[in-house]
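My structure is below; once you've seen it, I'll send some questions.
Every protein chain of the complex appears in place save one, which is left out.
Naming follows writing order (A and B), and every chain is counted from residue 1.
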Amino acid sequence: MLSKNDKKLKLLWLQGLTCNGNTHSFLNLASLSILLSKFEILHFPAMQAMHTFEVISELKLSCDVLIFEGTYDPLMKRNDVFVKDILQHYAKEAKYIIAAGSCASFGGMFKASAPERNSGILFNEKNKSGPLIEYKEKIINLSGCPIHPEWMGFTLSMIVNNQKILLDELHRPLELYSSLAHHGCSRNEYFEWKVDAKGFGLKEGCLFYEQGCRAPMTHSSCNKILWNEVSSKTRIGTPCFGCTEPDFPRSALFVTKTNMSIPQDVPLGIPKRSYLTMAGIAKTFHIKRLEGKLIDYKTTS
Amino acid sequence: MARVTKEERRDGIISVALKLFSEKGFYITTIPDIAQKVGMSVGNFYNYFTSKDILAKELVLYISDYIGSQIREINERDISTEEKVYEIVSMYFTMAQEKPEMIEYFLRVYLSNREVFGEGCEGMICVSAFVTEMMIFFDDGVASGDLHDQDFFSAFGLFMGYLGGMVFLFGEKILPEPLESYKESISLNIYNALKKR
Partner (left out) sequence: MITKQLLEQIEGEASVYFDIKDEKVAFATVSFPHFRGMESILEGKNALDSLVITPRVCGICGHAHLMASVRALEDAYKNGGYEVKLTQKSQKIREFTLLMEMIQNHFKWLYMVIMPELSKLTNINLEKRPLKGAFAASVAAKAIALFGGQWPHSSYMVPGGVTADPTHIELLQAQNYLQELILFFEKESLGFSLEEFLSFESCKEFSGFNSDIVSLEAALMDAQMHQKGFAHDRFFVMGAHGFSKVAKVKSTRTFSVESRYITTQAAYAPQAQSFAKNALYKDLYYETGPLARLMAKGIPFVKNMHRRYKDSAYSRVMARVYEIASMLSYSQDLLKDIEITQDSVIPLVDMKKISAEGVGVVEAPRGPLVHRVKIEEGIIKKYEIITPTQFNIGSSSLEKPTPVQMAMQGLSKEDALFIFRTFDVCSVCTTH
């Protein structure tokens, strides 16, 4: 634990090719000012901090915690300095490097801007071949489009407390990414009994069979640590798009890819035969309670 | 002499029951009939199957598992979708000739006496082993680009309805040629109907 006499860790938030979504998501963090007060912020895109970007790009400073948001494009410049040079300079002495968002983790949405050269800082989709591969021991990927502010809050707090963060094979913190987006969805019972949602805009029904929900195949805590402390996409009827995974963004969204009505992808780790057997059996039953509307506003008086 | 295991005993009962149902009919055959043919007391019989209804359902599961495992073996082979169709048809027709009591039970008892199977065999529960394998076959076929993507039941009905119909005709001794001589044309018809356009 840091005492008042210990020096604060120096934090630098750099950006590659980004929409700034992770920055804005992070600004929603409930305990933001308390968390930030534990660091010396060298630079942060949304607020004035210790230094201007001009000073940062002179490459004379160093930081302890380097956060990189956005896709890595080796040809990109900021303030006429190559981002790759800025990144390499600060990565060298940083004790922790955090990829904020799926773009920095795997390439994400803007890998498509220049697919032959864009990537994440450690991973290029699923391949460990990014520019910071020599620093892989100190890289943490917080994938997501955007990240949930609590995920960054958790990571930075663990760092401040000098606690080791266990990571999965994609360098994502296990405590955040070992569960699936599916865990905690309020429509779980419909998933269990294979009651499909009949289109969009309804509380009832599971979005997995027809509406393309990727939650059973996506690692995240979206239905455990609710978004904005309030809700999640699947709870309000929008399918999960699998944004924490290396293949985000996928194509043909909002629709489940099926082969002869059989979902092409089944929940992670479940053998297809097992899944189809269970699904086939569950589909057989017609549970009246689950097939009607939860609340019939029109006839209930 | 090795002792017969409980499982072998059970399989023996199943085998006899199927043959008797085939020869005499489902409703006429009684538990004592089966027990006697197997060579066990009725009381002992009830240790294996607690009622005729339970036996009826277990038979469906048994047949479904059997056909399912045959199809699974075909699914896992490294052959083309077209060849798999041929193999499945071939397997089904071979079963119809060598173990007619199995297919007959399925067509003439299970499908035709729904009142017996109403509870505990709703929908496709009892045939799930075999239906799942057909799902895997269709899924692989579409994913590999060989089969046209369509509704599962449209494809399933075409495949199974066709086979069931042929076996029914065979059972009624209407087919002029031996069943296996229809394998080629039927496989071709099925593949042509299901393949990618």
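Operating definition for what follows: contacts are C-beta pairs under 8 Å (C-beta built on N, C-alpha and C of every residue); 3 or more make two chains touch, one makes a residue touch a chain.
Keep in mind that this is a model prediction, so the values were computed, not measured.
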| item | value |
| --- | --- |
| Chains on display which the left-out chain touches in the complete complex | A |
| Candidates A:T155, A:S232 or A:T256 - the one touching the absent chain | A:S232 |
| Residue among A:L27, A:L174 or A:I287 touching the omitted chain | A:L27 |
| Where the unshown chain meets chain A, residue by residue | 17-25, 27-30, 32-33, 36, 45-48, 52-54, 76-79, 109-110, 112-114, 145-146, 199-203, 222, 227-238, 241, 249, 251-255, 295, 297-298 |
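Here is the rule we go by: only the chains that are shown with their structure count from here on.
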| item | value |
| --- | --- |
| Chain A-facing residues of chain B, complex | 72, 122-125, 128-129, 131-133, 135-136, 138-143, 147, 149-153, 155 |
| Chain B contact footprint on chain A (complex, rising order) | 258-262, 264, 272-273, 276-277, 280-281, 283-285 |
